[in-house]
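Of the protein chains in this complex, one is absent; all others appear in place.
Which chain is which? They are A and B, in the order written, and residues in each are numbered from 1.
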């Protein structure tokens, strides 16, 4: 499993977490989490709700006292420090702007604490607001801003203190879709320009792919995969990651060296070792429909139903041992339900053999 | 039209209350029949002139306001940390236990409590015996039959009202705001001063107004625990009725005190608004 630092990369990680565990009573919110993230990279913690991603983020920010494990920022151990002494800054879910202070006062907050000169504070606040395109809103109160504007203020309030780690908890979940995409791009640009090591919590895999240098997929308190976005999508490390990233065909069976035999479904030309209890993962787009008699056909079955999903049609094919989902361009003319069809692989490289 | 109808019960209640004060005012125009407890006309402004000449009641008014303000401040100083703890403790058990103890004090009557305080605060009471046994004092502290004793009983009486008002206000301050402040480099104490306190200020002001109103109207504790030395306006009015049998003058004093109390409460509200405006531009010590 790749843990974030490319071979030959930075010797000192921007963020390094190891053995991090937190229990609430008997329930393990996070368990033995470890990874290394290079300086200036953006990591997304991806997983369903309750997977522990927010607990992990809050552990880094200092709001959760972990049971064991260490957190290092640029080599400095911070796990024993209170939040105010950590070199982290968080954009909270819901933004947590101070409602009794103006936009400018919100952004100036962290600088005033540091006891910076008034003139310098003013300059940095001006720059930060300019960076998030909110210069005109400086004297407004948070309640007078839209959701997107509030988020920019929250971001500016963090960036202005120049943290070494920027943490964002579901930053875009409250925004409508168009604004969300715009803000995702904006965040990515800003983060790259400032070169700040960043961790984002999300349950939206699309968002994770768009934003990230690295993605950490979590489930039930455990880290399942730490990888590049493409790695997560193309080579899911576990059945959970496969399922979570939309790999809907997970076929039980075993390999024989040259093929994977999916019981009751068919033989797929994938080089797989002869391990019992393994599974073959295939995205609907990695399969195509062929004539039942076509030699390329790996499986044969009956079309159960056809659903339109946009430019594509999704077909469910019933085989004796289970069902297969196949996506195809609608222009290719989807079959009628009840027809007998063969299923072939588009590219054997797109299949993943998942261990037990 | 519909809105007017739904407001009707409230208007009616208000009208009855206003009517009561109206009758105070009107009664104040009559006169006591000397040597009796009776009231008779004709209407004159004599009692009002006597009130504004102020000889009798002025020191009592001043004492009452000073005493009530001290009691209110003590309530805030003790009550706010208590409210903060109840609002912010992670332990459900402790929260429920503290609230239960507070609410339980509602269940005992004032007379019972006054007797309880006599047992606790007296020269041979629990507190003095304890302090003497611990060797902290040689002679008992005189607490009962003094302002201090009345003040302690009154603060204890008012505390639940204040705390229950303020707990809600503190719980309405999202914890994420405190976390955001910590996150931006602000320690717990300054976070409290710059975020939690200003945002719970409206609730504090509300609780203080309630406390002040309760302290200003105190009657039983000064009577029972004051040893004749603590005389607040309510006791003064009581004496006008039940000792001097001068009901018209009592009515005038009541009306006058009502006006003063409303004035004090309005002053507090104005102060609160001013403070909020001040905080809006950046918090304490900005």
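To be clear about the criterion, a residue touches a chain if its C-beta (ideal position, glycine included) is under 8 Å from a C-beta of that chain, and two chains touch if they have at least 3 such contacts.
Everything that follows uses one rule, which is that contacts and distances are computed from a predicted model.
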Protein that the absent chain corresponds to, by UniProt name, given "Acetate--CoA ligase family protein", "Extracellular solute-binding protein", "Xanthine dehydrogenase" or "3'-5' exonuclease": "Extracellular solute-binding protein"
Touch partners, limited to displayed chains, of the chain removed from view: B
Residue, one of B:38, B:53 or B:108, that touches the chain absent here: B:38
Contact partner of the left-out chain, one of B:178, B:206 or B:246: B:246
Omitted-chain contact residue, chosen from B:145, B:162, B:221 or B:257: B:145
Positions on subunit B contacted by the hidden chain, ascending: 33-38, 56, 59, 115, 118-119, 122-125, 142, 144-145, 223-224, 227-229, 231, 239, 241-247
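Convention: only the chains that are shown with their structure count from here on.
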Intercentroid distance (Cα basis), subunit B paired with subunit A, Å: 56
Residues of subunit A that touch subunit B when the two form their complex: 61-63, 82-85, 88-90, 92-94, 96-102, 105, 108-110, 112-114, 141, 157-158, 161
Subunit A contact footprint on subunit B (complex, rising order): 174, 176-177, 179-188, 190-191, 194-195, 198-199, 276, 279-283, 286
